[in-house]
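Only one protein chain is missing from this complex, and each of the others stays in its spot.
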Amino acid sequence: MTLLEQLPALQVAIPFLAVPLVMLLRPRGFAWLAAVVTSAFVFCTACAMTVHLLGGGHLDYAMGSWSPPYGIELRVDSFSAILLLVITGASTLALLGGQQSITTQIESHRQPMFFAAWLLALAGLSGIVLSGDAFNIFVFMEISSLASYVLIAGGPDRQALPAVFKYLVMGTLGATFYLIGVGLVYMMTGTLNLADMSDRVQAVADQTPILVAAGFITIGLALKAAIFPLHAWLPNAYTFAPHIVTVFLAACATKVALYVLLRFDFVVFQPNLAGHTLQFSYFLMPLALLAIIVASVMAMREKHLKRLLAYSSVAQVGYIMLGASLVSQVGITAGVLHVFNHALAKGTLFLAVACLALRLSSLGIAGLAGAARMMPLTMAAFVVGGLSLIGVPGTAGFVSKWYLISAALAHDSLGLLLVVVVVLGSLMAVVYIWRVIEVAYFADAPDTAASRPVPALLLWVTCVAAAANLYFGLATGVPVSLAQAAAGSLLGVAP
Amino acid sequence: MVILFGLFLLTLLVLTAVAIVRTPNLFVAVMLMAIFSLLMAANFFILDAADVALTEAAVGAGVTTVIFLSALALTADRERVTKTGTYFAMGVVSVTVVVLIYATFDKPVLGDPNAPVHQHVAPWYLEQTPELIDIPNVVTAVLGSFRGYDTLGEVFVVLVACIGVQFILGASPPPQAPRGQDEQGLRHHLVPQVVGRLLFPFIILFGLYVQFHGEYGPGGGFQAGAIIATGLILHALLEGESAALKAIPPNTLLAMVAGGALLYTLVGVLGIVLGGNFLDYSVLHSNPVTGQQIGILMIEAGVGITVCGALLSIFHAFAVRD
Partner (left out) sequence: MDILGYYNYWVFAVLLMIGFYAVIARGNLIKKLLGLSIFQSAVFLMYITMDKVEGGTAPIIQPGAVDQIYSNPLPQVLILTAIVVGVSTTALGLSIVVRIKETYGSVEEPEIFDADDV
């Protein structure tokens, strides 16, 4: 076996090896260093797999050398690769820049536990994306969810606790719904391997347990992915989490649930269930449109910077779902691309927030007055991230919006309406981003002394993330080709 | 006969569940929850799931109850009943139940040997286990080897719960006068003291039996870890928190949790080093069947150590706050 063939297993095994070490060895700063090194290492393995997959195809891995469907199979294709890049990239950047921010928010004796939980969240999210087995996805979903609850509960404000409790209850309900759905499909097919399920569902496609299973799996994962109107847990969980945790989770947590939803639906149900494509479209498109409109309105009315961005995330999940609900090559390309680009934009914005939080006493929008003069680089990065979120040409966000609009125009009857909603959503994004920028650049600064200088590393990471938004706005080759291959494999067309 | 017994147990389950939801006394609710778990375990047993029954009894009725009780001691044992969103809840719940019952009518009936579940993957496990792994308990074979990656994930679920509880309860508690009464444990109560002391060695012995006999009969790392943890929790309740923590300090427990997980992962990595795939135990020995047996023995040990350490350290994290 060459090293390349072992990479899918190492992607999870390396963090799993690092976690006990982080728990046991606790000299000062070691936990952080170990977490950064591990995270950077799995980022490199993700890159190596992506490079290999650029030519199309997929990497399969039989766990324990037991061939599927008897053993558990890992399956990495372009769609998984793009998610892996987002997960490991966000984790690495957030950890690299986050040491100072974490030290101010979490006591030092609790930090080894915190970083161990971080690595488990990383391993869990990667494990979901890698897996080709329905039950294995559940196990890793639970690892990542429990670890995220722990990370969010680290927030210093007491409101983090009710927020995380709500997330725990809704997340567990969602995961259990998914488990019920998997159980029903297993009951009718006798297999847990996704590819094998796809072959065997055909024979029983018209039976009620399968239809009910499709419903349960969709609703369970929609809860996890914060698809409107099941997003109630998200705004407060993101707002009260430690700032660096928000960077990590906002970039990838909900998107991984979306990934499972799309993969399950497109691989198992759509090829086999008569009329399912239309149901999928009719069910998710209105929700996507409502998410874009309602969540953007909420964001425009919000007074707290982090909650404003959290509502914006709910809206952005709407764009991704809109692309997917078109069930066309271009539509899904747009959705997958938006997963990548939104992670870049939101990651940059939340990194900038983490910088601001070190200097400012409050993250209310009114408290930002004078921030631009005090921290010009941070605010510049915030502006770039904001432009990318809006979808201004020259930034990454523009590329996915462009694909989304061209996919919407190709839709038979509703094309124009969809375009109107997308444009309206972008205009509302202009409004809520402008509200922040207006205060930060043009309001008079109160005479408060700066509390702490922003560490150079965090500032540097924020600028790199902002630069990535510009870079991927111009050099669109790699993400677009990955997204196109992902859409092709989801639709069952050879890329 | 067995069917009638099953019907009786199932009906009792529903009644218990209703009682749990209705009673405003949380202490009663938790005790009913333990009964619920025991009924569930009995049910699993008549459905031929001996391993699951053992786990449900040890984890559900034993450890979960103790954790709930220690949390109750720190919060409140009476519920202030507030009727919020009852109609909404009723609506959602009724829709879901109708959908689920609608789904039952195409399901294979209980015990149908021609059901799809019994056709595809499962018979392969039953046929191939004697040949490929050669241990009698097929559940252990599937758990340890065929789906060993799930079990690895499960160990890390326990680990994350353990570090999560340590992390969340590691925040400094609000200042209040320490209560000294629990230092005594139950030492001043004669009956629990005598009975507990008598039971303790047998519980540990039974736990070890379940650990090492898991390849031949029902049992394995999870069950053993949970049973041993229950025994040690009993010890802690009898002798008091500080005596128990002196016997096994918190850092030792954390080392157990980390060590078990590390052992499991290293066995997996060893598979790669020796030229196989991750978690491939066949390469551990020149004879692949022996290799599988060695692998399963080692990972079961890892599982047992982690589960025992994690459950104990979760219990202590709650108990020391009291």
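A and B label the chains in the order they appear, each numbered from 1.
Heads up, the rule we're going with is that a contact is a pair of C-beta atoms (placed from the backbone, for glycine too) under 8 Å apart; a residue touches a chain by one contact, two chains touch by 3 or more.
Computed from a predicted model, the values in this text were never measured in an experiment.
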item: Contacts of the hidden chain among displayed chains; value: A, B
item: From B:18, B:194 or B:247, residue that would touch the chain that is not displayed; value: B:18
item: Footprint left on chain B by the chain that the document does not show; value: 3, 6-7, 10-11, 13-14, 17-18, 20-21, 26, 29-30, 33, 36-37, 40, 43-44, 47-52, 55-56, 59-60, 63-64, 67-68, 71-72, 74-76, 79-86, 88-90, 92-94, 96-97, 100-101, 104-105, 107-113, 115, 117-118, 121-122, 125-126, 129-130, 136-139, 141-143, 147, 150-151, 153-154, 157-158, 160-161, 164-165, 168-169, 171, 173-174, 216-218, 222, 307, 311, 314, 317-318, 321
item: Hidden partner interface residues of chain A, rising order; value: 135, 138-139, 142, 146, 149-150, 153, 158-159, 161-162, 164-165, 168-169, 172-173, 176, 179-180, 183, 186-187, 192
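Definition applied: only the chains that are shown with their structure count from here on.
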item: Contact set on chain B toward chain A in their complex; value: 99-100, 102-108, 115-122, 124-125, 128, 145-150, 152-154, 156-157, 159-161, 163-164, 166-168, 170-172, 254-255, 257-259, 261-262, 265-266, 268-269, 271-272, 275-282
item: Chain A residues touching chain B - in the complex, by the definition given at the top; value: 1, 6, 9-10, 13, 16-17, 19-21, 23-24, 61-66, 69-72, 107, 109-110, 113-114, 116-117, 120, 123-124, 127, 135-136, 139-140, 142-143, 146-147, 149-150, 153-154, 184, 186-192, 200, 204, 207-209, 211-213, 215
